[in-house]
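Shown here: the complex without one of its protein chains, the others still in place.
Let's look at subunit A:
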């Protein structure tokens, strides 16, 4: 969800506008793709940690800190998974003919209306594909989460973290958890694929 809200506008900006530093922004967006997730987690800690660049200010002004909280998990997973969405949506946007937006504008549609009623439906498959990739990546995310948010059962423990822990204590439980994860993932991916083919 966070990825959709942040990622789609970001992709639009990257695909449709020209501004100095666009290449830098794109590089920053995609860097989590190539970065080992653990390093991503360390980077997040440096920025949002209690002594971090932004974190210290957040802590002092709002008495609020991200690391080792459920919100922290969301931030970590969004950070690592969003590039998948941004890249998929940006590709779809570049593929979609910008002249449809022009046609909409000549019919009196504002930029927002044109995006909502014309561009978004045109790129919907791309957005859906990006969202699924993004979700799948987030589901399997391990490194950044454990580094940035820790592994507290019921608060910041995600499935992969639980599997990792279980593997050391109870191999059978780990296998069961892994199977559940596998079945859920395959099930959802298969259902979504069928829906796209039908559409």
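General observations
The rule is short, and it goes like this: contacts are C-beta pairs under 8 Å (C-beta built on N, C-alpha and C of every residue); 3 or more make two chains touch, one makes a residue touch a chain; residues count from 1.
Convention: contacts and distances are computed from a predicted model.
Name of the non-displayed chain as stated in its UniProt record, restricted to "Anti-sigma regulatory factor (Ser/Thr protein kinase)", "Autoinducer 2 import system permease protein LsrD", "ABC transporter ATP-binding protein" or "NADH-quinone oxidoreductase subunit K": "ABC transporter ATP-binding protein".
Seen across the whole complex, the unshown chain contacts subunit A at 97, 99-100, 102-110, 113, 117-118, 121-122.
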